[in-house]
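What you see is the complex with one protein chain gone and the rest in place.
When the chains are written out, they are named A and B in that same order, and each has its own residue count from 1.
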Amino acid sequence: MTDIEYNLESEEPELAFEAEGLSVEPITQWDLFSARLRRHRLAMFSALFLGLLVVLVLIAPLLPLHPPTERLLDESGRSLVNIAPRPGLWFGTDELGRDVLSRIIYGGRASLIVGLTAGILVALFGTLVGSLAGYYPGSVDQALMRFTDLWLGLPLLPVAIVVGRILPEIAFLPGWLKQGPFGIALLIGFLSWGSLARIVRAEFLSLREKEFVEAARAAGAADKRIVFRHILPNAMSPIIVTTTLVVGSAIIIEAALSFLGFGVPPPTPTWGGMVSEGGRLAARGFWWELVFSGAALVATVLAINFFGDGLRDALDPTQTIERK
Amino acid sequence: MTDATSAYQQHIGEAAALPENVMLRVNHLVKEFPITRGVFFKKQVGAVQAVSDISFEIRKGETLGLVGESGCGKSTTARCVLRLLEPTGGDVYFRTGEDDHIVNIATADKDTLREIRREMQIVFQDPYASLNPMMTVASIVAEPLVVHDVGTKEERLERVKELLQVVGLSPEHANRYPHEFSGGQRQRIGVARALALNPSFMVLDEPVSALDVSIQAQVLNLMQDLQEELGLTYLFIAHDLSVVRHISDRVAVMYLGKIAELADRDALYEEPMHPYTHALLSAVPIPDPDIEAKRSRILLEGDIPSPANPPSGCRFHTRCPKAQEGVCDVDVPELRELEPDHWVACHFPEVKKVF
Partner (left out) sequence: MSEALLKVEDLRTYFATEEGVVRAVDGISFEMRRGERRGVVGESGSGKSVTAMSIMGLIEPPAGDIVTGRIVFDGQNLLELSEDEMQSIRGGRIAMIFQDPMTALNPVYTIGDQLMETIVLHQKVSKAEAREIAIQALRDVQIPNAEHRLNDYPHQFSGGMRQRVMIAMGLSCSPDLLIADEPTTALDVTTQAQIMDLMLHLAEDRGTAVMLITHDLGVVAGFCDTVQVMYAGGIVESGTIDDIYHNPQHPYTWGLLGSMTRLDDATQHRLHSISGAPPSLIKLPEGCRFRPRCQFATDICRQVLPVLRPVGNAGQMAACHRSEELDLKALSVDGEVGAAASEVTS
């Protein structure tokens, strides 16, 4: 910063800016976004972790792993049941002699599919319902919100259990929906959008009264532009936070359903199923399946939440980045 | 409207006869907000008449100051004029620039309205709430251009830079976000946005109320310079009577949804006739201890009544030191021209110098 002489004749605003310590270097929005995200160490670490996990899960068949459902035998043909972690079998084996490490990696597939699919579903549906209700007050709002209240009143687990029991019985449904992670994800997603819809509605109600929205209207902007350019971007942070929470909780709900016997059916591994099975084994002293699958579950859920936090902050331009 | 031929109405005449020098005319403007009860089935149980049958005109190139205390309907009036709120009744005639024809904003269809928005803009009170925090200054200022599909992207950016310079900001700051600016600078950004489409008429809704004194002066000077250079017409809404005197050519005083007095600036301040104007002016402190020591204030009794349930007759009669029973609480006083261009809605007007 240079020293500037001040007098009445030079009331030039740039000089006033300099005096306030603002540089005049242009900077792009992407720079700002990535700088803010990079500053969020935990979020960056979480993103790295999640990225590795996804890659690992996708290339699992290429890895030197035992198939997740193979019952391992030793040289003499005896089955390797409940083997503690040791070189070669780093995470040990379960009560049927299957490689826990391999099952965790393959199990990640189901859990991630459940979490992400449910998350996307909730984000889309919750945002759609919430924004319609919030932007069109009156009868649209009333109808949608009563519907949402009804939905919110449904107890998630019991309904999931009942529907999970009925679904496979319905003949005309495709197989991937009846059984397996997608069906579970759809079920969890459709039962969880209510709270996001309420949050989005509240955001829309308050944002649509903001002066900057009025300013856009005064400029002649149409509803579409007002919603997508002015209201939605400002409602992003609760949407992101709620969605990441849903991703985490969907993985856990799938685990609970597996525990109760209504999740993805065996022998397909899922983290939830492994945790419940591991719990039984741990009671007999075979701790490893519980510990490793539990760790994978907790670490992933935490990483998703941290990443969501980071993403929210990075999208918020008021998070200051030092510019000099 | 019942009393469709009030004196003021006759004075300003019909739309077709909008005199050459008149930019905008408001006729019998009414704005009601419904009061509803019930959670599931909303039922209208009444209405708040925020603006209650007011008429005024704004001449080309002038600044009309609209003053009053909170709840008097001044901001609602401004929003009805721009049709940011739907008026319940009345007309707003506006002379458009290009072909000089007259449009009734209150009844205009969507497309006409969109076209007219090029010519009338607004600057808001709160420089923190009026700029979208997620948008850069460039996209904020360019928004009216984008909406009206003006120019290419490059041309718009050029225009943005030009506008920033006009309002006293540096073009290099186009890439920044609103929160990086101080209140005064943000207000300049709001002004730049309003200027983007070269409007002829601007509503300034308390544009300096949220700013510190030294910054107020910067923005007021800017508004005056712009008016001079660009020949703008202003409707200046404020509660601060000193600011209004500084910037306006004519001033209208509002009380509970009605115009109490409307006159040239100096007439209104030096020879006010309505008792409410007297009280209002006498309440404004003057930054000079000698003058303050000599002043005696007209202190009003009580508070402003609720607009949901306005007093009968003259709306000011419950607090008016001159109110007479049987007259003021019964008859609604009409806005009458007591001196040339000096309109007062009072049964017992009296010139009184109050400072």
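Convention: contacts are C-beta pairs under 8 Å (C-beta built on N, C-alpha and C of every residue); 3 or more make two chains touch, one makes a residue touch a chain.
As the structure is a prediction and not an experimental result, all values here were calculated from the model.
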- Message: Out of B:114, B:179 or B:245, which residue would touch the omitted chain in the full complex?
- Response: B:245
- Item | Of B:96, B:216, B:233 or B:318, the one touching the omitted chain in the full complex | B:216
- Option from B:139, B:165, B:182 or B:198 whose C-beta touches the chain left out: B:182
- Message: Using the document's contact rule, name the residues of subunit B that touch the chain not shown here.
- Response: 69-70, 182, 184-185, 212-218, 220-221, 224, 239-243, 245-247, 266, 269-270, 279-293, 295, 297, 299-300, 303-304, 355
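Keep in mind that, in the parts below, only the chains that are shown with their structure count from here on.
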- Note on the structure: Between the Cα centroids of subunit A and subunit B the separation in whole angstrom comes to 48
- Note on the structure: Listed in rising order, the residues of subunit A that touch subunit B in the complex are 13-14, 17, 20, 22, 24-29, 138, 142, 146, 210-212, 214-222, 225, 229-230, 233-234, 236, 315, 317-318, 320
- Message: Going by the contact rule set out above, which residues of subunit B touch subunit A in the complex?
- Response: 40, 42, 79, 82, 84, 113-114, 117-118, 121-122, 124-126, 129-136, 143-144, 147-148, 168-170, 172-177, 179-180, 182, 190, 193, 196-197
